[in-house]
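Working notes, beginning with the structure itself.
Note that one protein chain is taken out, while the other chains of the complex remain in position.
First chain written, first letter: the chains are A, B and C, and each begins at residue 1.
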Amino acid sequence: MSPGANVLPTQLHRDYGAIRSATLALCAPLTVEDHVVQTMADVSPPKWHLAHTTWFFETFVLGEFLPSYRPVQPQYRKLFNSYYVSVGAPYPRHERGLLSRPTLAEVLEYRRLVDAGLLEFLDTAVAADNPEVQRRIVLGLQHEQQHQELLLMDIKHIFASNFPQPLYQRGASRPRAAAPAARWLEHEGGLHEFGHSGSGFAYDNESPRHRAFLLPFALASRLTTNGEYLAFIQDRGYARPDLWLADGWNTAASQGWQAPLYWLQEDGLWYEFTLAGRRPLDLDEPVVHLSFFEAEAFARWRGARLPSEYEWELAARSLPVAGNFAEEALFHPRPAAAEGLAQMFGDVWEPTRSDYAPYPGYRAPAGALGEYNGKFMSGQIVLRGGSCVTPRSHVRATYRNFFYLQQRWSFQGVRLARNLEG
Amino acid sequence: MSPGANVLPTQLHRDYGAIRSATLALCAPLTVEDHVVQTMADVSPPKWHLAHTTWFFETFVLGEFLPSYRPVQPQYRKLFNSYYVSVGAPYPRHERGLLSRPTLAEVLEYRRLVDAGLLEFLDTAVAADNPEVQRRIVLGLQHEQQHQELLLMDIKHIFASNFPQPLYQRGASRPRAAAPAARWLEHEGGLHEFGHSGSGFAYDNESPRHRAFLLPFALASRLTTNGEYLAFIQDRGYARPDLWLADGWNTAASQGWQAPLYWLQEDGLWYEFTLAGRRPLDLDEPVVHLSFFEAEAFARWRGARLPSEYEWELAARSLPVAGNFAEEALFHPRPAAAEGLAQMFGDVWEPTRSDYAPYPGYRAPAGALGEYNGKFMSGQIVLRGGSCVTPRSHVRATYRNFFYLQQRWSFQGVRLARNLEG
Amino acid sequence: MSPGANVLPTQLHRDYGAIRSATLALCAPLTVEDHVVQTMADVSPPKWHLAHTTWFFETFVLGEFLPSYRPVQPQYRKLFNSYYVSVGAPYPRHERGLLSRPTLAEVLEYRRLVDAGLLEFLDTAVAADNPEVQRRIVLGLQHEQQHQELLLMDIKHIFASNFPQPLYQRGASRPRAAAPAARWLEHEGGLHEFGHSGSGFAYDNESPRHRAFLLPFALASRLTTNGEYLAFIQDRGYARPDLWLADGWNTAASQGWQAPLYWLQEDGLWYEFTLAGRRPLDLDEPVVHLSFFEAEAFARWRGARLPSEYEWELAARSLPVAGNFAEEALFHPRPAAAEGLAQMFGDVWEPTRSDYAPYPGYRAPAGALGEYNGKFMSGQIVLRGGSCVTPRSHVRATYRNFFYLQQRWSFQGVRLARNLEG
Partner (left out) sequence: MSPGANVLPTQLHRDYGAIRSATLALCAPLTVEDHVVQTMADVSPPKWHLAHTTWFFETFVLGEFLPSYRPVQPQYRKLFNSYYVSVGAPYPRHERGLLSRPTLAEVLEYRRLVDAGLLEFLDTAVAADNPEVQRRIVLGLQHEQQHQELLLMDIKHIFASNFPQPLYQRGASRPRAAAPAARWLEHEGGLHEFGHSGSGFAYDNESPRHRAFLLPFALASRLTTNGEYLAFIQDRGYARPDLWLADGWNTAASQGWQAPLYWLQEDGLWYEFTLAGRRPLDLDEPVVHLSFFEAEAFARWRGARLPSEYEWELAARSLPVAGNFAEEALFHPRPAAAEGLAQMFGDVWEPTRSDYAPYPGYRAPAGALGEYNGKFMSGQIVLRGGSCVTPRSHVRATYRNFFYLQQRWSFQGVRLARNLEG
C-alpha cells in the first residue's frame, strides 16, 4: 500500500469516526435476522462484516502496537479472519452463515470496545510517533470502505433470496431520463505511464507506475443500457455459443443463465430486483449484475470488445472522480446525463479485458498485510471506475478492482471499446 | 393415524394450549440469531420449526374446514411446507437457513394468529360435529411434540457449531451413579401379536396389529454405557473393517468418524458436548449420538447384535412408559438405576435391526396426510423407546421412530440383544 | 456357506472345466476393446471379471493351501481384489476402467496358469483329504457363476453406451406369444420354515433355517408385462409423487427417469435395447431393468404391493427350478406360457419388500470369506428367482440376491402381491 501523505491526527480521528459509523448506518435498515444468513458462498453475513472490519483494527493495530492489549475474545482471532493465513487458519468462509454467535449485540459491543481502544491509542505518543501506525489505520479505513460496498452487495443478495423480498430503501427517488445515444470517442494510443503516482493513498496493486504502449482505440461515450442488453437477449444471445468464450458458455449452461442476476420475466414483462424493491426494467438505465463472460459475449455480439485496463485509465484520468456513488444513496445505476465521456466513475464497475496481474516491478509488502492484494493475482479480471455502492472517496483513476469471470453479485456492467485502424 | 378415542373439547383446548406453549418454552433460552441458522441439511432453524408446526394447523385444519379462512401470508404455504407434495412444491429443505424473513417476531405473530383462530374455531358447531377436525388437531399436537424433540436435537447441533459453544441450560443437576452390571434377560419367543391396538392415539405406521413369530432371545438389562463404548474405541473399533457393515465402513471413512458425535478428546481426556455445556465423559451414562452403523459394529465387537423391533416390543410392552423423558428437563441420558429390565423408555432411542417397512396390511391414509409416514418406508431403520428429549406423552410401546443408518444428531444409543439356543 | 455334500473329485474336475470355460464363452462375441471399458461405477470391465474370478481361486485356494505357490503377478493381489479388506486394500472399484494393463491376452494367460495349477492341485493328497479345499472350490465356482451374470449385465450396459450400439447376439430367435391374463393365486399363510436345509450348496445368507409367520396373501400368476408397465407410464406414473416412496421420487427426479433403463421413445414409438439389439417394445414380455423404487411405485399404482421374500419362497418352493435361464441363451425375458403360477424361476429377478438382513441366528463364517455376504446386509432389498442371465444350476428357492433400491442394470422386473382378508 502506498501510505499516502502524512495524515493529521485530528483528521484521522475524524475519518475514523465518520467511516466506522457509516458502516453502522448501512446496517440500520436490517433486522437482527438479516445480519445472520449467508445466501451463497461469496456472501458474508452482515454481522460478519461488522466484526471482521473491527478484527482488522484489533489485529493489525492494537494487537501489534499496544503491548498491553488483550483481545476482546480470543476466538474472534480465527472466526473473523478472512484470509490472512499468516495470522492463523481462518474459519471456513462458506460456513460463516452457520454461526449464530457472537450475536449482533455482542458484535456491536466488540466494535464499541475496539473503537474506544483505538481512538484512545491514537492519542498516545507511541501512535503519534510511528508512521506505520497511521498507515495501518488509513489502510483499515480503506478496507472498511471496501466492506461497505460488500455489505450492500450482500444485503441485496440476501433480500433477493427472501419470499417476499424485503425493501432496503423505501421511497427512494428514481431518476428517469432517456439515455443519450452512445458515440465512439477516439483515443490516439501511444506510450504512456500508468499506475499510481503522487502522495495520496493507493493500494499496492496500483504500483509501480510504469510505461505501456497502446494502439489507437475508441471507447463508448456511456455505459451499455438495459435496453441494449435486452436486444442481445432477444437476439438469442444466451443460446448462441459462437458469441461466447468456451468457459463462459459452459458456465452459463451449468448455471442456467438467461439474463443478468436479479432480472425476472413475468407474463412477458421484465422486472429487476433493486435495493428499493422489484421494479419494471428501465431500458435507459445501465445494465448491471452480469458477469465478465456475459459482458464479453455482449461486446462480441455488438462487433465490439471490452477495453483494456490501460485504455480505460488513459481515458478516465483527466476526468474528476464524480458520479453516482454510494453517497447518493441511490444504490442503483442511473441513466447517463452528460454528453461527452460519461459515467466513467460510479454507477457500475466496468470489466476490462485485462487479467488481474502484477504490474511490472510489483512487490507485495512484507508481513501479513502483504496478503492483502498480491495473492489474488490469478484467474480474475480487472474492473475500473467504482459503482453506485462504492464510497466516492475510495475510488481513483488508477484503482483496480477484481472479480472472477463468473461473478455477478457485484454491481458491474459494460463499457464497450473497439479498435481503430492505426 | 389411529384417531384415538373421542377427545372432549375442553380437553383438546387444554392440550392445545399446553403443547403449543411448551414449544415456545423450549426456545426461551435462544437468542434471535440462534433461531435463524441451519448448521447442516438435517437441521432446521428453530424459527422454521415454530412456523412449520403452525402451518400444519393452518393448512390441515383452518384452511380445510373454515371456509372463510384467509391465510396469514400466502407465501408461508410454500416456505413452511416440509414435504407434503400434495400441497405444492415445498421450499428446498437444505436452504431453510438462507431465509432471514419472516423474522422471529413475525413467526411468533403467525403463531398467535393461528392459535387464536384455531381455538375460536374449536368452539364452533362445525368443529364440534366433525370428528375429522378433532383427529386433525390431535395429529397436529402429536406432530408438534415430534418437533419439540427435533428442536432440541437441532439446538444442540447449532450450539455445538459455535465458538465458544453456548449453554442451553445453566446449572442443570447432573445425576451421577454407577451403572449396574448389565445382565442378559431371556425371552421365550413364539407367536405374538404386535402393533397398535385399543383406543389411544397411534400413528398409522403402528398398524395394523398382526402376528409375528420370534425365536428365543435375550436383551441386555440396560443401555450400553460410555465406558463400554470407549472400550470399543480403545480396541481400535473404528479401524477394523471386519467389525462393520460395508456401507458403514465407507461412511465412517468418508466422514472421518472416530467417536460418537459430540465427543471430543483433548490432552488424552474425553469430553462430551451436552445441552448443559462440555463435560468430562461420564463412563456410567448411556452412550448417545452414534449412528446405526456404529451401534451395529459395536454389537458385533461384543459378540452380540441389535434387537429386532418385535423383540424390543415384546420385552417392553408390560412395562410402564416411564423414564428419563423431556419432562425431566435433563436433556441427557442418565445412568441406569433400576434392577431388572431398565431404561427401555426414555434416555436414548434404541436402534433395532429392523428396517422401517410397512406392517403387513398397512395402508397409508388418503389425502395429503397420507404422506405423513408411509412414504419414508425405505432405507431407514426403526428405533424404539423414546429419549431424554422426547415428551413422555408422545411415546408408546408400539411407537416406531425411524432414521437413516448414518444419522447421529438424534439422541440414539445402543441396547444389545443376542440369540438363545432354541 | 453351506458346504454342500461331499463332491466327488471327478465331478469337481468336470464342473471346474465346464464353468470356467462357460465364462470364456460368454466373452467370445466381444472385441478386445469391449473388455476394457467401465461405463458406470457399478459396471466392471469384462477383462476384470475374467481376472477377478481367477484371483478368487488363486487367493483362496492355491495361495492358502499350496505352500509352494508363487503368485502369477504380485500386483494382481490388489488389482483384482473386489472387496475383501482382510486381504488388503482393494484397488478402487470405480477406477477399474482406467487400467489398460494387464491386457486381455495377459489375463487369459493368467486364467490358463491358475486353471492348470488348480487342476493339478486337485489331484494331490492335500486337496483330496481336506474338505475345506473342496468347499473353497465349490464356492469359487458358485462365485464364477455370479460373475457370469454380472458379465452379461455389464456387457449390455457397455453395448448400450456405444454409438452405434453393437449386437451381442445375431439372429437370436425371439419367442413371441400373448401373455395370459394375470390372476391372483391365493396362499394361506401360517407358521412355516424358511431358508436352506439339506445337503446341497447354499450361501451363508440362506441360513439358518428358521420359522416365520405369514398372513394370507395372493401372488400374481405371472410377471408384470411391458404393456402393463407402459400403462403406468401413460397414466403419468413418473410424474405423480403420491405413488412413490420419498427416496424413490427424489432419485427418479435427480436421474431423470421416465421409463425403465434401455427403453427409448422415438417418433412416438417405444423401443428397447437388448443383447440382440434394439427392438420395438413387445407388450407381452415381462418388463425388465427397473429399480425397486419403480417396481414399488408401479405396485402402488395397481393397488397391490411387492411380495415379502417369505411369501415368494413359500409359493416357489414346491416348483421345479425351471424357466428361462442363461442356458437358453436368450438373455431376455419371454412372455409367460404356462397357466398356474408361472415364471417364478428365470426371466427376471423379482424384487421383494424385504430388506436384505441376516436371518435370525445368522453368523458370518470366520476369515476373509466371511466378507462374502454378511457385510452387505444393510440398505439393500432381496430379490428372488433368478433371471434369463443367471445359470440355472446357480439358483434355488432359498436363494437370496440383493441390490440397492435404485439399481437398474440388473435384469429385474416385477411380481405383484396383495393382502387377503384374514
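In this section, contacts are C-beta pairs under 8 Å (C-beta built on N, C-alpha and C of every residue); 3 or more make two chains touch, one makes a residue touch a chain.
Bear in mind that the values here come from a model prediction, so they are computed numbers and not experimental data.
J.: Where does the absent chain make contact, in terms of the chains shown?
T.: Looking at the entire complex, the absent chain's contacts are A, C.
J.: Which one, A:A28, A:A125 or A:L191, makes contact with the chain that was left out?
T.: Selected residue, touching the omitted chain: A:L191.
J.: Could you tell me which of A:M40, A:V85 or A:A338 touches the chain that is not displayed?
T.: A:V85
J.: Which residues does subunit C use to touch the chain missing from this display?
T.: These residues touch the chain not displayed: 31-39, 47, 75, 78-79, 91, 97-101, 103-104, 158, 161-164, 166.
J.: Using the document's contact rule, name the residues of subunit A that touch the chain not shown here.
T.: 83, 85-86, 191, 210-213, 215, 241-242, 244-249, 293, 296, 305, 353-355, 357-358, 360-361, 370-371, 375-379, 405, 419
Throughout what follows, only the chains that are shown with their structure count from here on.
J.: Tell me which chain's centre, taken as the mean of its C-alpha atoms, is farthest from subunit C.
T.: Farthest by centroid: A.
J.: Indicate whether more than half of the residue numbers at the subunit B-subunit C interface occur in both copies; give same if so and different if not.
T.: same
J.: For subunit A and subunit C, let me know how many angstrom lie between their CA-based centres, rounded off.
T.: 60
J.: Per the centroid of Cα atoms for each chain, what is the distance between subunit A and subunit B, given in Å?
T.: Subunit A and subunit B have C-alpha centres separated by 47 Å.
J.: Take the average of all CA coordinates in subunit B, do the same for subunit C, and state the distance between these two points in whole angstrom.
T.: For subunit B versus subunit C, the centre distance works out to 38 Å.
J.: Which residue numbers or ranges of subunit B touch two or more of the other chains?
T.: Residues of subunit B touching two or more partner chains: there are none.
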